[in-house]
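The excerpt is restricted to a subset of chains, each kept in its original location.
Just so it is clear, A and B label the chains in written order, and each chain counts residues from 1 on its own.
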Amino acid sequence: MKQKIPVAILGATGLVGQRLVQMLADHPWFEISALAASAHSAGKRYADAVKWHLPTEIPPGVRERIVGPCEPGLNAAIVFSALPGAVAGSTEEAFARAGALVLSTASAHRMDDDVPLLIPEVNPEHLDLIPVQRARRNWGGAILCKANCSTIHLVLALKPLADAFGLRRLVVTTMQAISGAGARGVSSIEILDNVLPYIGGEEPKLETEPLKILGRLERGAIVPAEFSISAHCNRVATQDGHLETVSVELERKASLQDVRRALAEFSGEPQQLRLPTAPAHPIVVRDEPDRPQPRLDRDAERGMATVIGRLRECNVLDYKFVLLGHNTIRGAAGGNILTAEMLVAKKYI
Amino acid sequence: MKQKIPVAILGATGLVGQRLVQMLADHPWFEISALAASAHSAGKRYADAVKWHLPTEIPPGVRERIVGPCEPGLNAAIVFSALPGAVAGSTEEAFARAGALVLSTASAHRMDDDVPLLIPEVNPEHLDLIPVQRARRNWGGAILCKANCSTIHLVLALKPLADAFGLRRLVVTTMQAISGAGARGVSSIEILDNVLPYIGGEEPKLETEPLKILGRLERGAIVPAEFSISAHCNRVATQDGHLETVSVELERKASLQDVRRALAEFSGEPQQLRLPTAPAHPIVVRDEPDRPQPRLDRDAERGMATVIGRLRECNVLDYKFVLLGHNTIRGAAGGNILTAEMLVAKKYI
């Protein structure tokens, strides 16, 4: 790629915005053309506007950039939106109307009929919703969403099982990292020596988004997958990495070895296309008795893999296992960067 | 009670031993007659032998006591054993053979056919195993066990459901406190900014002990209850208080209100007998969206209650909820003290 593609970041000062800045600063295909944030930050140097929370430094080329307002006209074909929920919806629409491909981490448009909820390894065929969306909304651009950070890793684990054996139902309990709530989402006195057994709005997302993602596209519309999910969502005192225990019932009989193999051998289009941010193995299966662990495994494949361990039989459903994934990399910033790479590879840009 | 009953504590320097010391120091019925521990501690003043981990002080009357060896002859009708697994089995037998009622927190004898696995509110009728045990083993004393700390709180929640609606199967995920592993069981680098998705031996206990506790005593033997449990056990960075998410399928149809009422109205013999350590409400039901939480709720009813919250319908089984209980109080020291009180009230002593 001779010339890099200009991309903009909306909500660039938040925690996911910071990950986007970190991951895009040296990206082989993209270059940051604009940083935008709320009125509170607009007009300031990025280094002054941001309270930086990552252990790497603010990339030198970004420190002095002036943060702009979140308004169309940013000279960017791709717009990464990490806006907070309240403002994301209308702002993203404005950018898509103005012709940009908007990749959103917000939940505002996730369940819109004509918006792909994309995990590049799982449902790349849902990109065919883009022309549907454009036609229906009369937009030059389009909005694509990533799923909830817990959903993404769950669905990465479910996809090979759905393909090979079918899914009937599953119970999942999450232990989610504090960074999933944003920079000020969880106060320290809430979580030190504590677990919060509730995350507002999270369980409905985890119970419905997978059905859309694993649904079939038929005549320009998604027919949701038909299986049941029951979710228990908890917040624990980890910086990054959502851990999930899963008990699952399959449609067709499968041996433990069959299930292990289906997981371990899973691969998708991003791997075939050798996209820059694609993990070599989207699923990493570990056989030690006590893995995955957030501190040790969240950075597997540079945070882009779902790590699965403790695969074993379940007394109540068929099989059970533990999965872990980085919530702000694959679960947010990295997930949408991978989608952007796929859009380029498939000539949507 | 004019004269207090002398009791001994085996393993008095460990974390559960410390809780026993704390709770027995001012007990209205019992007085500590002997403290015993491993050869490493025997012969020392208790204050020198113990690395005290509780935020209350070592009780003044206990500081200067000399720790003895774990050998029969301690002049105590009741012996609380908080010995580590490896030595618990034979030592407890020696004391029971010598005539003591041994109340053990160890797992060595839990699944013995003739040993009651007792939760006073749940299966007081299992005390009828004591004469069976004595006859079979030709002992003057007897061994009684408490269940695993996660099991106790789960079974307290299940008992009213089993009685009212029957149980078919359930999936439980635990988030267990570090004190459950003893004073040096979990190193700090293992758990800070981390979750351990595995606790050695814990899941089999949680999947089998409830069946014994909720079993029927028939002709001197326990017929295990018949339902299925699938457990996922995790260690999280909390000091005390095991949190568990539960999805359960009932045998008979019940409304959410029926279930809530059965839980909230649960009461047992310890409450009728007004035992000193009995909680007024063995189950506390909370209706806030985000409770129970370990830091806020573990000390409910002085650590003797199981706190249940977030009761709601489950997409996969019938109902789901979150429960929390103090692992070293009701889950260990306090649980066995309550059993000892019941033994006194029922004239076993």
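In this section, a contact is a pair of C-beta atoms (placed from the backbone, for glycine too) under 8 Å apart; a residue touches a chain by one contact, two chains touch by 3 or more.
Treat the numbers as computed from the prediction; the structure is a model and nothing was measured.
In this structure file the full complex is assembled from 4 copies of one chain, 2 of which are shown.
FYI, only the chains that are shown with their structure count from here on.
On chain B, the positions that touch chain A within their shared complex are 169-171, 173, 175, 193-198, 200, 207, 228-230, 232, 234, 236-239, 243, 245, 247, 289-296, 309-310, 314-317, 320, 322.
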